[in-house]
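First the structure, in the form of structure tokens, and then the observations on it.
For this view, one protein chain was removed and the others were kept in their places.
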Amino acid sequence: MDISQIIQFTFSGLTLGSIYALMAVSLSIVYKVSRVISFAQGEFFVFGALTMITLTGLGVWAPIAFLLSILVAALLGAAIEQTLIRPVLNSPLGTIVTMTIAVSLALRGLALLIWGRGSHTSEPFSGVEPIRIMEAALQMQVLWILGTTLLALLVIWLFFEKTMLGIAIRAVADNSFGASLMGISIRKVNLLSWSWGSALGAVAGMVVAPLYFIQYASGVLPMVNGFIAIAISGLRSIPAAVIAGFFLGFVEAYSIGFVSSQFAEIIVFTVLIVVLMIRTKTASRTSFDEKGM
Amino acid sequence: MKKTVMLLFSSAFFLSLTICGGAVAADKIVKIGGVYPLTGYLSWLGEYYKKAATLEVEQINKAGGVNGYKLELVIYDDQSSPEEATRAALRLVSRDQVVAITGTATAPITGAVSSVANKNKIPAILSSGYDVKADKEPFLFNTAHPTYFAIGRPFMYLKKQNVKSAGLLMPIGSLGEIGIANSKRASQDFNIPIVCEERFDVKAPDVTAQLAKLRGSTPSAIFSFTTGEPAALVAKNMAQLRFDVPLIVSHGNATPGFLRLASGFTTNIIVPTGKIMVPESLAANDPCKAVIVQFNNLHQERYGEPANYFSGLVADAVMLIIEGMKIAKSSTDPVKIRDGIENIKNFPGIGGVYNMSATDHYGTKMDDMVLITIKEGNWTQIQ
Partner (left out) sequence: MLRRYATGAAILIFLGLYPVTFGATSTYHCAIMIVLGIYVILAVSLDLLVGFAGQLSLGHGAFYAIGAYTSGILTATYQMSPTGAMVIGACLTGVIAAILGWSVLSLKGYYLAMATMGLTAITHSVIIGWQSLTGGASGLRDVPAFHLFGLALESYDSYYYVVWILAILVVLACLAIVRSPMGRTLMALHSDEAAASTLGINCSFHKTCTFVASAVFASIAGSLYAHYMGFLAPDDFSIFTSIHLLVMVFLGGVGTLYGAALGAIFLKLLPELTHTFQDYELLGSGIILILILVFMPQGLWGLLSIAGRKMLAHLSVQAESKGVRQ
């Protein structure tokens, strides 16, 4: 095994991790505000990517297409929250999650109708030539993903720490009854969390798409990996979700590189279970998020 | 109000269960079935099957049908799942009373449908990498070229190019398993050693780790028996790593979809395929040329795109059923039709000149495959 190969494993981990981290952030946002694990996030990933591909295909300038796609996704998320999520908010949590699954099916069906069964390619933001160190190569697009993730973290931090609305949302998340007594509209908060979440999911799709190919069902796997990442990080902190996403990417890449490409999946899930077990034995008893629900 | 809704719901379900399919038509009609993946991860393939089969059945009916019967094609979606495929096949066999079944992508789905077909004694002319054991599954035929041909043909070419070693990057899944087994066999037959072997998840966004490992053993060619997006990803990552050896992928990549995905990469991609992909370069005395050119033109006219490897597979399946009916002089007895198909000799189809027998339910030869590569956004044949 030479150093060049080890560098490539690291690059691969970085590539995979960046995707998982960004997905984890988008899942985290929805959860942090509305306490719902949304299965629809994978579909916003796809909608964002495919909308941008369609717009740039029609000749729209890429940055404008980017912003337009975000807008479309945010509106879609808001519409879904208003019409479909709102009615089931008083049901058991499992029913709400089942609703997000139903929504994801409908969205996937819609994507199938709009964009067909084939795969679509998307242009990398800054050219095709990768970064090279010895024989190893890293796609430039990964840096864009990293940058976007950091930017998203910054915006989220600013919002939750520095704006009135953000602080209000944290209040709702911590204690929704008390918050409503203070006059904070829970409805507005849920609406916001869904539009944000879908916008972020769409952003994830748009920056990740140039790495490979996107079709109507491509959102499922990144979303599942996002679920694993936030399970590892513990649903509490969004920066932790990012770290967990990268951790997951590296575990996968290094398992493939150093152990066996055939059993990498088994290793990843075993690590997940082990981390969960360790965390539950050492977690504080009063942790509100002990259940994660 | 809610009660009525509930009542409507439940009656709708019982109705959908018990309603018999199909109206009585004026002509004599015989039904053949199609189990195609119209949704799920194989849906891109299902679409090719559906188009080709519909076209072929139309042509046959225009020419007067067979033995005085017109054909009706009944298609069900197997949702890319063996369980749903079983259900679709059962529906075809018992509700629609088809006399033959076409379709299926991937070996596990073929296995599921074969199980139903053989139990119910209905011939199934399917098209996938499934390894047909004709003695155990007499009702199953396969128009896809045996995987060994799809791998042996490129090995033959590599031998001529004096390639010294090969590496395998095989997907986790049935194609990978079939790919590994046949590559090892071809490696022995053509004396090209396999020096390294890795697996990958077809849904993975990146395979550079595996490629870096493979490169360490310096193979002179990479075999990645995978289809569609994953194959394009391997090509993309190889180009990214400047891993400049030929990449041989599965014969399932002879499609416009893959061409679109992989055109931009510098990687030398070799796709084994049937002759349908290169109609213009066929010799004038090639027995299959007429069938291929005609089908390709019809397909282009009807759908605005040329026929591809998969279209050819299913069109051949339909043609073989018709030929079987002619030989058996029966359009309605599935067992006789099966016997008829097994007795097909010297029948020029799209995939080759078919010669079936009790031990060979494929009917084609390795020479029926050609190699194509992508040059300037188009398929060209490698000589």
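Note that the chains take the letters A and B in the order they are written out, and that residue 1 is the start of every chain.
Simple rule for what comes next: a residue touches a chain if its C-beta (ideal position, glycine included) is under 8 Å from a C-beta of that chain, and two chains touch if they have at least 3 such contacts.
As the structure is a computational prediction, the values presented were derived from the model and not from experiment.
Q: So which shown chains sit in contact with the chain we cannot see?
A: Within the full complex, the chain left out of view touches A, B.
Q: Touching the hidden chain in the complete assembly: which of B:163, B:178, B:222 or B:291 does that?
A: B:178
Q: Over the whole complex, note the residues of subunit A touching the chain we left out.
A: Here the touching residues of subunit A are 37, 84, 87-88, 90-92, 94-95, 97-99, 101-110, 112-113, 224, 227-228, 231, 235, 262-263, 265-266, 269-270, 272-273, 276-277, 279-281, 290-293.
Q: Over the whole complex, note the residues of subunit B touching the chain we left out.
A: For subunit B, the residues touching the absent chain are 2-3, 5-6, 12-13, 16-18, 20, 38-39, 76-77, 79-84, 86-87, 90-91, 93-95, 107-109, 111-112, 114-116, 119-120, 130-131, 136, 172-174, 176-178.
Here is the rule we use: only the chains that are shown with their structure count from here on.
Q: Hey, how far is the Cα centre of subunit A from the one of subunit B, in Å?
A: Computed from C-alpha means, the inter-chain centre distance equals 36 Å.
Q: Subunit B touches which residues of subunit A in the complex?
A: 1-2, 4-5, 8-9, 11-13, 15-16, 19, 112, 117-119, 121, 130, 135-137, 139, 208, 211-213, 215, 217, 221-222, 253, 256-257, 261-262, 264-265
Q: In their complex, what parts of subunit B are in touch with subunit A?
A: Where subunit B meets subunit A, its residues are 39-41, 43-44, 46-47, 172, 198-201, 203-206, 208-213, 215-216, 228-229, 232-233, 236, 240-242, 257, 260-261, 264.
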